[in-house]
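For reference, the structure discussed in these notes is given below.
== chain A ==
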Amino acid sequence: MWSFSDISNSIHEWLSGNFNPTWTLIIEMVLAGVAVIGLFAVLGLVLVIMERKVSAWMQIRLGPNRVGPKGIFQSLADTVKLIVKEGMTPAGADKFLFNLAPFIAMIVTMLLLAPIAFAGNFQLWDINIGVLYVSAISSLSVISVLMAGWASNNKYSLLGAMRSGAQIVSYELSAGLSVLAIVVLAGSLQVSDIVGSQADGWWIFKGHLPVWIAFVTFIIAVTAETNRAPFDMAEAESELTAGFHTEYSGMKFALFFLAEYVNVFIVCAIGATLFLGGPIPLHIGSWEGFNHAMDYIPSSVWFFGKTFFLIFLIMWFRWTFPRLRIDQLLNLEWKYLLPISMINLLLVTAMAILKWHL
Partner candidate 1 sequence: MYRETEIVKDFTATGEGGDMIINVGPQHPATHGVLHLVITLNGETIKKVEPHLGYIHRSIEKMCESLSYRQFIYVTSRMDYLSAHINNHACALCVEKGLQVEIPERAKVIRVLMDELTRIASHELWWGAMAMDLGAFTPFFHAFRERETINDIMEETCGARLTMNYMVPGGVMQDIHPNFQKRVKDFLQLYKRKIHEYDELVTGNVIFQNRMKGVGILSAEDAISYGCTGPVARGSAVSCDVRKVYPYEIYDKLEFDEILETGCDSFARYLIRIREMNQSIRIIEQLIDNIPTGDFQAKTKAVLKLPKGEFYTRVETARGELGVYIVSEGGTTPYRIKFRSPGFSNLSVLDKIARGGKIGDLIAMMGTLDLVIPDIDR
Partner candidate 2 sequence: MTIEELKIKLTELQPSVTYEEGGEFININVGAADLLSFMQQLRKDSSLFFDYLFCLTCLDWKTHLTMVYHLTSTQYRHNMVVKVKLDRGNPEIETVSHIWRTAEFHEREVYEMFGVNFLNHPDLRLLILPDGWEGKNPLRKDFEDPVNMIKL
């Protein structure tokens, strides 16, 4: 059957048949890089148009409908516009850091794509500490935000960056703890192992209440971590005009924008992998025919379907809720989410030791 792993295997076989192992590795790395950049761009375009359509329909509007059929090329047109725009650097800004910040944001996001299992047996890099790698690298994104805010020499940017710093550092904790719940249950940090452990049922189904709590905590925490409303303190446009990217324009702004959307994709992909089984199809008990039919759907479709469902959920939050205040945001983390996820982790550990989940 047609699948990503077959394609990658045949490319690998063809390359190793025609080149020596070093060249094979180099070509494969270049191919992977091109694929990642391509994915990055495509994801950005798709997610922007998706957000605009979702928001429009929730706001009883039509949304973009001029460029291409039903407006699907709107984000492409926007990208062209952003590319041809002048990227200005304010006079008082620290030029080096100011120009570096968007690239750091993008690089961090690209690095995060490495351990994600896009389909069954299809990963760029199946590192044995995959989940740890993701949480480690994703916390680097705060550096780009701080850098952008500081280098802009704008008070709104600085406030936004400081808010973002406080926010990402705090929410990292509960995101990490809820990820840890699954790691405890699966007994491995490797992404492929975690996916494999869900072959007989997704964790959300066989993990009972503790995993649900972990899932909800995870969704809230990653919404905050990616600076999405209702936690978009860093760019709260009615308070700080645009927060840390007030001074950015043109393609530099677009890189921040893209990085934000791809970040959303990545955290949703992690959520889908950990809690919803990633590329594992939906199986229900002993319904043989149903399970068999589900197996026919390619694993990549399962993965992207689950991920986009989570992305839609996060967009739904954004277009429904008002923004929190900065102190309430930190209260929510330290007074509610952190205690809940710590107790939850204890529960999960007890569950894993007593083998309730099996």
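These made the cut because all candidates are chains of the complex that A comes from, given by their letters.
The definition used in the following text is that a residue touches a chain if its C-beta (ideal position, glycine included) is under 8 Å from a C-beta of that chain, and two chains touch if they have at least 3 such contacts; residues count from 1.
The shown structure was predicted, so the numbers you read here are calculated from the model rather than taken from an experiment.
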Problem - Candidate from 1 or 2 that touches chain A, complex-wide - result: 1
Problem - Residues on chain A engaged by candidate 1 in the complex (per definition of touch) - result: 55, 58-61, 92, 153-156, 159, 163, 229-230, 232, 236-241, 319-328
